[in-house]
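The complex is shown incomplete by one protein chain, all other protein chains being positioned as in the whole.
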Amino acid sequence: MSVALLLAIGGLTSVGLYLITARSLSRIILGFSLLGHAAVLGLLTAGGPPGPAPIANQLDGAASANPVPQALALTAIVISFGLTLFLLALARRQQLLSGEDLVEDDLEDRRIRDEEPEAETDQGADAHGTSAEDDDRFAYDLEDADVATGTEAAS
Amino acid sequence: MLPFFGRTSILWAMFSSSAFWVIGVAHVLGIAGAAMLGQRSIRRGLAVGALAPAVAALWAIGRLLQDDAANDPIVSELTWVSGLDLSLRFQLDALATMMTVLVSGIGAMVFVYAIGYFGPKAKGGGRFSASLLAFSTSMLGLVWADSVWTLFIFWELTSVTSFLLVGHKNTDGAVLAAARRALMITGGGGLALLAGLLVLARESGTTVLSDLGPVAGTPAVWAAVLILLGAATKSAQLPFHVWLPGAMAAPTPVSAYLHSATMVKAGVLLVAVVGSSFADVTTWKALGMAFGTASMIWGAVGALRHRDAKLILAWGTISQLGLLITLLSIGTGKAIFAGISLLFAHALFKAALFLVVGEIDIRTGTREIDELHGLARSMPITFGVAVLAGLSMAGVPPLLGFTAKEAAIEAVLGTSGWERWPALIGVIGGAVLTVAYTLRFLLTVFGSTPAPHADLRDDDAPAVADTRVAPRRLAMTVPAVILSGLGLLGYIFIGAVNSIVGPAATELNEKSSVYELIAWPGIKLAFVISMLVVASGAVLGVLASRHTQAAPQPLGADGADRFLDGTLRMARHITYRVQHGSLPVYVATMGATAALAASPFLFALEADHLVLWDTPIQAVLALGVIGAAIMGAFVNSRLGAALTLGAVGLGVSGLFVVHGAPDLVLTQLLVETIVVVGFVVGLGHLGQRFPRSSNIWRNVRLGVAALGGIAVMAALAAASANPSGQPPIADVTEAAVEIGGGNNVVNVVLTDVRGLDTLGEVVVLATVALGILALANARVSGPSDTSGGSAESNGVASDPKGVTT
Amino acid sequence: MIAPSSPMVRTGIQVATPLAVVVGIYLLFAGHNNPGGGFAAGLVFGAIVVLRSVADIQQPSRARELMAFGVLLVVIVAAAPLLWGDLVLDQAVVSTKVPLLGKVKSGSALPFDIGVTAIVVGLVMSLLDGLGQTGRGTDLDASDDRTEVAA
Partner (left out) sequence: MSTLIALTILAPLAAASLGVLLRNRVVWRDIVTVIGLFASAASSFIMLFTVADQGSYRLHVGGWSPELGIELVADRFATLVLPVALSIILVVEVFAIGQRRTAWGANPELTGPLLGVLTSGVSLAFLTGDLFTLFVAFELILVSSYVLLTHQGQREQVRSGMSYVVMNLLASTLFLFGLAFVYAAAGTVNMGLLAERIPELSDGVRLGLGAWFFVVFGTKAAVFPLFSWLPDSYPTAPTTITAVFAGLLTKVGIYAMIRFHTITEMDALGPIMLVLAGITMVIGAFGALAQSDVKRILSFHVISQIGYMLMGLGLFSTAGTTGAILFLVHHMPVKTVLFLVGGLIENHEGTSSLDRSGGLASRKPLIAALFAVPALSLAGLPPFSGFVAKFAVISAGIQADAVAIVAVALIAGALTLLSMTKIWLGVFWGSDADQSDILRSQAGIVSTSVANRRAMFGATGLAVAGTLTISLFAGALFDLSEKAAFELRGDTPAVIDGAEDASAINNGGQP
């Protein structure tokens, strides 16, 4: 097994993971593309070392590359292709609805969080103040300023 | 009995052998009938409901009269899940027959009583009659049960049906709280019971109640504690008693039936039935007595303090259940006999007293003893009933309660060892208080003494005048008269009672067979104690009826509700920690979990099979791919990102070429093109730059990303180190040409060998297309809001904070 | 949609169309023996559709029908062997001579691949709709209701 390929797989995975933890759906789509590449390469690697293309009448008896993972990989590519397109359409939809392609938080979850009485009394602050503080603990926020300057929503 | 139904009559034998099922079916039909007829008129529903219990009661009495009960127990079994030993196994022995008489007999009378209790125009008649009969059926199943699981099944059913009955008037918030409290406490106890029974069944190797053998050791202690917990919750023992006073929110027929005569006895019965298995387990006896004596005293104190007549009775029930639990967990022959006798007597007098209170409530419009007085004149029959039942409860001769209490004191005096003194103090103390609260109740309600709080009443009637009452209703009076009269008749025909109670107690403990109830014991220690008890209790009672305390807080009920609400609060707290609602957090959690899951691979890492690269060009391509990917991650313009995506795709295609996968190359390039174009076209309306994220979160993301990459590399390296099987490359190639008829092996695999995968794959594509079309055709704001039922969430969603958090 | 419809581009696309169709057909038939296959062919056809649509030459329609047809074809190919008592997805191999391509040894794999192609083209068509969505689409629920009431 080739270390170079392993590194490529690992690198793609890492970058892919980094991207899909973003809030922007277009970044997430990029991330999934990279992850898809990594998985496909992983399947190929798992099938064994490289070899001539598995086209029977051109082999002349030589052992070809393993065709099965190639077939699996093709299926995988096609499926992730389809899902990527779906995500694109969703992103487009989200942009249509909100002007951005950002993933929003679940409102019911937030409601439960905001109604959390202990959090309110702990901090002795008003409900909004506390929930904002709580959010900082999971600080993955997009700064409002950046949203404002960084986007020029067409709609 | 009747010649027609004589002992040797074939008809009787036929009926007896299949009676379980006949009666069971009659009950189920009765439920349906009551539900339907009760819709129109509650009286009709109740009348129909009374039929099945009446039949069951008559049959049981018939068996008693013919001594079938003791000599010829009927056993019947219906297997349900044989693999789990779950079956409906019933046995009608002497104890079960006695309980049937009580459950169905009192049940039938309560149905009749309810006809009077509810006016003819009461609503929800179908619901009420059906639930009441459903409860009666469950209770019957419970007393017939001869397998631990049958017992448990009906145990839980009584909890559920009683929930429905307690919450009959369900528009009132307090009623709802009471119903919830009752269900949760008894239901929780049911779960403890389940665990306890599981352990018991495993330890004793059988699930048949009548075959249970003695158990010992640590598991037995666990089983004892868990089963007692179950019994204590159901029988309202301290500190689980809090649901019972609340359950008085139920209509009075329900209280009379469930909360005095039958359901609360389930725990007592349980202690009696499985008690023999725990004869050698000290914990059983100690814990049972602790529950019992504490409840005995505290319940009686509660009864002395309350001013609502129904609550007085409810607290009295807690106290008397404590006495029963104490006696039955002592477990000697004498104690069992006394316990069963008292159980019998208690069912009669307590049900009668509840019926009296219900009648007072209906006819005067109040149950507050402060507002009631002089009812002895205006409700003479009710007064008679109350005196008979009350004195029986207080243990005054010539009533059944007296002999039963004699037996109890005898039994406690007969014990030896550590349990003697606590039991004695509990029983005597409880008995004194019982006499006291009984007298207080009788004196204030029926006597003409002005109530201590008379001056507080805003009633303009003269303080000493009797409470005005509505006319008598026959349906309410008759059952009460019968029940209280039985207390007197039982004393007179003590032999008949003995023939019911004796065999029943003997089923539980063979040593019980030598004891019997004695109408007039003569001047013995127990009698002396008993008379002293009555005397001192009487003094206390008279005093108590003249003085009054501040209205007691509903002790404990608050606590239970606080506990339940606290659970809800805790649930919120935990949920908000876990379910944060933010996708990036979820994704990161999942990535981290996956990386963690891959950690075992690290222990299997080997380097032997690794080479640096297959060809140098592979290494170059790999570096290029990584570089482009990293650029893509940090580039801030969308177009740039799309371009790097294309570059990565090209590099990966190159790697495919190196690996000998031309089909992949072709497909990859085409796919890549479409995706990049789609990306640019579809998201072209968006800003050119990505919004930036804050630094703390970026570090977490970087960490997860790094871990994930390492995990995947380690996993692949480790997995390929020592494969346990080799892919059949040559076979596939050969088969592709010969069977599949194609030279491009990959294509043959796709369309033929693994054609099913491809079929699935293209259906995925078609479905995606449908989805995209649907999105394209959906209006931005449709007429319907289906957002989890909360209409306002759409409004909130436009709040920009929805994005920023 | 963004429409870079300069006359040059349009002409170029008009000219390229038949060429791409030929390439697509080649890929479809060659797949069994050489790299290619229904998926690749579908994407090539799809690319033509995209280009023609972008250049405003022709707007695609009937994507749903195309896909439904594709799925039906694929399912029939999969199920057909059952009719003559074989197993699901059993292959029938036939050799035919196709002009320009020479001898093609193929069988039920070919209709299978055609089905795949149809679906992929349908997908690409729908993508055009999906990315160009305006949010003013007709509400399907409502229209359906009307049909139902009328029926």
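So that you can tell them apart, the chains are marked A, B and C in the order they are listed, and the count of residues begins at 1 in each.
Here, contacts are C-beta pairs under 8 Å (C-beta built on N, C-alpha and C of every residue); 3 or more make two chains touch, one makes a residue touch a chain.
Remember, predicted model here, so these are calculated numbers, not experimental data.
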Displayed chains contacting the withheld chain: A, B, C
Given B:F291, B:Y576 or B:W697, the one touching the chain that is not displayed: B:Y576
Contacting the left-out chain in the complete assembly, out of B:L176, B:V539, B:V700 or B:V737: B:L176
Touching the absent chain when the full complex is considered, from C:I13, C:A55, C:V71 or C:L128: C:V71
Footprint left on chain B by the chain that the document does not show: 79-84, 86, 123-124, 127, 152-153, 156-157, 159-160, 163, 167, 170-171, 173, 176, 179-180, 183-184, 187-188, 191-192, 194-195, 198-199, 202, 564, 567-568, 570-572, 574-576, 578-581, 583, 585-587, 589-591, 593-594, 597-605, 712, 715-716, 718-728, 731-732, 735, 739, 752-757, 760-761, 763-764, 766-768, 770-771, 774-775, 778-791, 793-794, 797
Residues of chain C in contact with the chain not shown: 64-65, 67-69, 71-72, 75-76, 78-79, 82, 86-91, 135, 140-141, 144-145, 147-148, 151
Residues in chain A touching the chain absent from view: 1, 13, 20, 25, 28, 32, 35-36, 38-40, 42-43, 45-47, 69, 72, 75-76, 79-80, 82-83, 86-87, 90, 93-94, 97-98, 103-104, 106-109, 112
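The definition used in the following text is that only the chains that are shown with their structure count from here on.
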Contact graph of the chains (line, ring, star, complete, other): complete
Pair joined by the larger number of C-beta contacts - A-B, B-C: A-B
Interchain centroid distance [CA atoms averaged], chain A/chain B, Å: 45
Whole-Å gap separating chain B and chain C, where each centre is the average of the chain's CA atoms: 59
Contacts with 2+ other chains: residues of chain B: 662-663, 667, 671, 674, 678, 682, 742-744, 746, 750, 758, 762, 765, 768, 772, 775-776, 780
Residues of chain C touching at least two other chains: 33-35, 39, 123, 127, 130-131, 133, 135
Chain C residues touching chain B - in the complex, by the definition given at the top: 1-2, 27, 31-40, 43-44, 46-47, 50, 63-64, 67-68, 70-71, 74-75, 78, 88-89, 91, 93, 105-107, 109, 112-113, 115-116, 119-120, 122-127, 129-133, 135-142
Partner chain A, residues of chain B touching it in the complex: 569, 572-573, 575-576, 579-585, 587-588, 591, 609-615, 618-619, 621-623, 625-626, 629-630, 632-633, 638, 641-642, 645, 648-649, 652, 655-656, 658-664, 667-668, 671, 674-675, 678-679, 682-683, 685-694, 696-697, 700-702, 704-706, 708-710, 712-713, 716-717, 719-720, 727, 729-730, 732-733, 736-737, 742-746, 749-750, 753-754, 757-758, 761-762, 764-765, 768, 771-772, 775-776, 780, 788, 790, 793, 796-797, 800, 802-805
Contact set on chain C toward chain A in their complex: 33-35, 39, 123, 127, 130-131, 133-135
